[in-house]
Structures are given as structure tokens and as C-alpha cells.
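The block that comes next holds chain A.
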Amino acid sequence: MADATLVLQDVTKSFGAVAALRSGSLTVRPGSIHALVGENGAGKSTLVKIVSGVHRRDGGRFAFQGRDADFSSTAESKAAGIAVIYQEPTLFPDLSVTENIFMGRQPLGRGRRIDRARMHSEATALFDRLGVALDPRRPARGLSIADQQIIEIAKAISLDAALLVMDEPTAALSGVEVERLFAVARSLRDEGRALVFISHRFDEVFDLCDTVTVMRDGEYVSTHAIAETDVESIVGEMVGREVGELFPKTPAPLGDVVLDVEGLSSAGVFRDVSFQVRAGEIVGLAGLVGAGRSEIARAVFGVDGYDSGAVRLGGTPVARSNPRAAIRAGMAFVPEDRRKQGLVTEGSVARNVAGVIRRGLTRAGLLTSAAENRAAAPWAARLQVKTSALDMDATTMSGGNQQKVVIAKWLATQPRLLIIDEPTRGIDVGTKAEVHRLLSDLAGQGMAIVMISSELPEVLGMADRVLVVCEGRITAELDRAEATPEKVMHAATRTGPTPGSTPTATEEVPV
Partner candidate 1 sequence: GDGDAAPGSDGGDGDVTVTMLPKNLGNPYFDTSTSGAEKAGDELGVTVEEVGPDAASPEAQVPFINTAAQQGVEALVVSANDPTAICDALDEARSAGTSVVTFDSDTDPECRDIYVNQADAGGIAQVQVDLIAEQIGDKGEVAVLSAAANATNQNAWIELMEAEIEENHPDIELVDVVYGDDDDQKSFDQTAALLQQYPDLAGIISPTTVGISAAARYLSTSNAKGRVSLTGLGTPNQMREYVEDGTVEAFALWNPADLGYLATFTAAALANGDIEGEEGDTFEAGRLGEYTVGADGVVLLGDPFVFDGENIGDFDF
Partner candidate 2 sequence: MSTALVNDPATPTRGARGTQLLGALLRSRELAVLVVLLLIVLGTTLKSNGFLFSSDGFRNLLVTPSLLLLLAVGQTLVIVTRNVDLSVGSVLGLTAYLTGRLFADNPGIPVIAVFAAGLAMGALLGLVNGVLVAFGRVPALVITLGTLYIYRGIFLTWAGSDRINASDMDPGFLALGTRSILGIPVLTLIALGVLAAVGYYLHTARGGRELYAIGSDPDAATLYGLRVTRRVLVAFVLSGALAGLAGVVYAARYGTVSSGAGSGIELQAVGAAVIGGVAIFGGSGTVWGAAIGAFLLVTINRALPIVGISDFWQRAVVGALILAAIVLDRVLANRQERRLREQQGSSAAEAAPPGPDGPPVPAGPTDPTTHHDEEARA
């Protein structure tokens, strides 16, 4: 076997009081795709950032291509031949797609001028290889998360690096795009490069990778050849405890209609959306990434406006474009991007959890921190938020923990309707099961729930009823019993007539 491209041995890293890595180890060989798995906060991203020079390790061994390495900036790691796709997109919104890919190493023409024509044609070639049609001249601003991720991927493979690290590159991609990415990854592997692939989706791990390393609580647990292991044992190692059933959906008696959305339209985003949700019911919104599910949810909750239609909660109309009215009416909304929309990450746990209910905490005109702490503590406890004190900033927490804070914040309002967008995006299996159990419990207690998810098994496993959204319209409504992956897929892509789709909608599809 060839010498390892990357060797990490007992690497440690702490941020203040948080020990992100206690002993991280990882050995990646050329010509191999190496999966790195672990729960949220296991330290995967931190390990990656040490390899790429974003962070410097506190201790341990780090060798790249047989030589000891200690990068103090990403520029150094890049120069050494390491390409990284970070978990969070790192684009320059004002610059063109092409410039984003080639920034800092643009092809130069005469007199060290940037050769723009060559740069654009190289970008086009890259997109061809990835099988996507993106205008290389458009600015990156306004691209969907999926397109942003594709640019990150194009950026990384254009680097021609010996080691390519991908930190959850598929979290926002659709099936086709994932397949194309995998094809590229395989061809890079066949060229003899080393790849590291981080994902919470086991099917992808088993589909693509040849080796897997498991991490838990900042420590190395094990490394296996993929062929010699299975999902169950890996999950066991990741969690270090028994995971309950992943989709513990129990049927609950349905009550009255809680949410009634009627003919909601917003120009260019969605059209004529109508549906109802009953107490005790979980309604899943399925569809391709970019179908407009989040936009519908945002309009219903009032963070965005809509052009026509009506939203009623328990029979009473809810004012449009007014989140506070929605909250007062009894709605709660867990948005898809927790760092940007769900949380004030630099705010304390207590302020975040008490963020929506603080109006009720005012006594004699005064709102005190003590009151907020008192109100927040039980909800944090209920969701088992891992934090040392209520005044810790949410920045110091892993994704799963942050999601718990967001959910705690909304449950604290004791809503009648919970809209939850991508409840488990980027969350590890252990926490995932917890969240699912929670949703099932809440429905059992009579809460109406709208769940948006891009993971089909999650929708099928949790929803009482599935609404399929395609290009801003609801193209199918399927009961739990009749919802099969095929039917949902058809409605989501409109490859054929599906039950529940309106005939006019099909005619107008510009396919």
C-alpha cells in the first residue's frame, strides 16, 4: 500500500473551555475515499479546519505527504496541495461565479493581466464536468444553496489537489447533483488522489467510500473498511449508546383544523397553495430542493409577504407579513438555517430560549435577566441542551445542540401549530431520533405540525400526510398509507400524472 497522504495522530484542540478535539486521529491513503462520521459536535469539522490551517492544533501529530505539517493559514495548506469544501459556503457574493472559483490564482496573460476569456472557458469546462449549467459570469449573490455548494465543489476540484476534503458537501444537493459529484469524486480517486468525505447520510457513505473512521466526543473511535462493516455497528460506535427507533411515529387522534391555508400566491415563488393541518397531525412537505417549500412556510408564518390568499389559524385570519401576529395566534416556526435565522448565535442560551416569550416576562414594566433565566431553564432541561450555564453563547455549541435551543425557544411559546423546516439537517443520528420522538410526542399531545424535509425517509417515516411541492405548487397530496417514494418522486418532478395533481398545473409546466 502507498504511503498515507494524510496522517493525524492524537490531535487536540480547545476553544476556550470547550475541548473540541481530545484525540483526533485519521489516516488517509492516496486513491481512497475516506468517510469521517460522528455525531454533531464530534469534532469532524474542527479536524478538517486543522488540516486546512484555519485552526492550529494544540497538540498531537499532523503529517501531510510524509512530512510534518503545521499550517498557520489556509493559504499554506492550499499551496501544499489540500483542497477543502467547508461546511459553510465561503463565496464572495459580489464577484462572478468564475472569479469565485479562481480567486487568487486566476490565469494570467501578458503583463500579468488576468486572462478573463480563459478563466471563463475553464469555469465552463468545470461546470460541464459537474454536469450543471451555470452562467459563469453571473454574480454569486442570489444563488440557491445548492448552486453555492456546486461552486464550492468546482472550486475544490479545480485546485488539482493531492487531498480533497469535503465537509458535508451533499447536505443541500439533490439526487442528480449528488450522483454527479460522486462520479467526479470517483474519477479523482482513480487518479490516485486522497479524499475525505464527511456526511450524516449513511447510504452515501456506503455508496461512495471505501474506508470509514468514526469519531465521538472529539476522540477517535475506530477505522473500518466499508466492506467489512455495516450501518448498525457504525451507528453504535458513533453514539456509544443504544439509539431508539429512528422514526418512532405513533398515530395520534386528529382534532379540529388548526391551520387553513387558502390560495396562497407570491409572484415568481409559489402559486395557489392550499392545505389544512389538523390538531395532532404531522403534515410533511416534500419536494426537490428549490421547489419553494421554505418560501411557503415563511409566507404562512409571516416573515415573508404574499400577494394573495389567506392564512387562518383556528378559524381566525392571521395578518400577513407579521410574524408577531402569527406568534400571537399560536404559530411557531423553526427555520431551515439555524445559524442565520433560528438563533442569535452570539446571544446566551437563556436569551435565545426566552426570546419569543419575553413579553410575558415583564413585571412592573421591567424585564430582568433573572426572569429570563427562570423561564428558560426548564425548557433547556426538557430538550437536554448541553451547556454548562444559561449565559453561555450559542456559538460554542454544535449544530444539534443549537437546533435543540431553537426548538426549546419555540416550544416555550406553547404553540398550537409548529412549522419545522429541515428539522434534522446536518444533525447526527442520535439527536435525529430524539427530534423525531419529540415531534411524535407533540403531535400526540394535540399539536399541529408542518414538517419540511428533503430527506424522503424522514417525510415518509414521520408524516401523517405528505404534500408534494413542485415549482411552487402543490402537485400531490398523499396519505401516509399511499405515500411511496415513487409517487412522491413523480409528483416532485412531474414526470407523470400523479394522484392529486391538478390538470391545469400539468399543462402549464414549461418542461
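The candidate set was assembled so that all candidates are chains of the complex that A comes from, given by their letters.
One rule holds in what follows: a contact is a pair of C-beta atoms (placed from the backbone, for glycine too) under 8 Å apart; a residue touches a chain by one contact, two chains touch by 3 or more; residues count from 1.
All of these numbers come straight from a predicted model, not from anything done at the bench.
Novice: Just to confirm the interface: in this complex, chain A touches which of 1 or 2?
Specialist: Looking at every copy, the candidate touching chain A is 2.
Novice: Going by the contact rule at the top, pick out the chain A residues touching candidate 2 in the complex.
Specialist: On the chain A side, the touching residues are 53-54, 73-78, 86, 89-96, 98-99, 103-106, 108, 112-114, 116-117, 120, 132-135, 137-139, 141-144, 147, 173-176, 178-179, 201-204, 207, 231-232, 235, 243, 245-247, 268, 286-290, 429, 454-457, 460-461, 485, 488-489, 492-495, 510-511.
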